[in-house]
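What you see is the complex with one protein chain gone and the rest in place.
And then chain A:
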């Protein structure tokens, strides 16, 4: 009975009828085309924009947002949100700075200077801890993700301020005699002419691609976000998946914190304020659905580059920072608008088409040419 209307929602048709090709490519590749458009426009407006050195500089800015966005992507794919990443980034930077200054054990009367690799591991561990708190609150104590991570946003920022009394660690260089040099290498140095921060972003991105596409965990992430109830009944450990994505997001934020404080060679407790919003924007511009289940690494990276290249471009052509804020906001709204066109287009299509017939599915993994309409016609007679 009620299934009649329910099944009504199953059929999906072509998104835009016959001419869906071009519109679809523009819509699905919107982040890519937006990036091209940004590069072209700013290259025309400023002679310095289109140069390798500028691209590398901009990319090292993007690295920070990119790292946050990748972690955020994992969380958003499960249908959650992580507002604490900006604060976690700041806390991680301060924590790393604190370790670089040396940890004094008063009882033993010694000051211990951990080597940089230990600093990196401990800082990532701190990020994981913040993420684990988020995840446990959300998965096991059923605190809404928005609220839990909002709380951690404040707590992490507060702890960072407490640790430094509001001041900034300026000397992160370490000393050869202390055996803890090399911190600046993370963000400041270049490898093969490419900023290390960008390489780290690339490495994390590849890890995320593998994680999402090739591991059981990746499949669990998508299924949890797509339909947690169905995933659970299929044996997916939904709660563990939820905890783990927040842990990974926390680690990404910690890495971003390390890269940023290395780039700046200083660690301030207010670093990364509101970066969580930029990270969410990157994911959204990349085409992920905030409801979960849809999105990918490629889109998210493009989204991060769109935001980074846009704001740096505005700086280069000398637009006031107030206007930059306005532009960034407009781009985000535009992206979300296109998202909702893409997804509501599907829904509308669902509603108007029927349950028992099939028609070519625009977002399925197989790309179809209009010529494949005949197969669709055949499929339509199945029941």
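In the analysis below, contacts are C-beta pairs under 8 Å (C-beta built on N, C-alpha and C of every residue); 3 or more make two chains touch, one makes a residue touch a chain; residues count from 1.
One rule holds in what follows: contacts and distances are computed from a predicted model.
Q: Given the options "Phosphoribosylformylglycinamidine synthase subunit PurQ", "Cation:proton antiporter", "Sugar ABC transporter ATP-binding protein" or "Glycosyltransferase family 2 protein", which would UniProt use as the protein name of the unshown chain?
A: Missing chain, UniProt protein name: "Sugar ABC transporter ATP-binding protein".
Q: So which of A:97, A:114 or A:225 would be touching the chain we can't see?
A: Only one of A:97, A:114 or A:225 touches the chain omitted from view, namely A:225.
Q: Based on the whole complex, identify which of A:51, A:189 or A:215 touches the chain you can't see.
A: Once the missing chain is taken into account, the touching residue is A:215.
Q: Check each of A:234, A:320 or A:340 against the chain that is not shown and name the one that touches it.
A: Selected residue, touching the omitted chain: A:234.
Q: Since one chain isn't shown, list which residues of chain A touch it in the complete complex.
A: Against the missing chain, chain A presents residues 1-12, 210, 214-216, 219-220, 222-223, 225-227, 229-237, 289, 292-294, 350, 353-361, 363-366, 375-376, 379-383.
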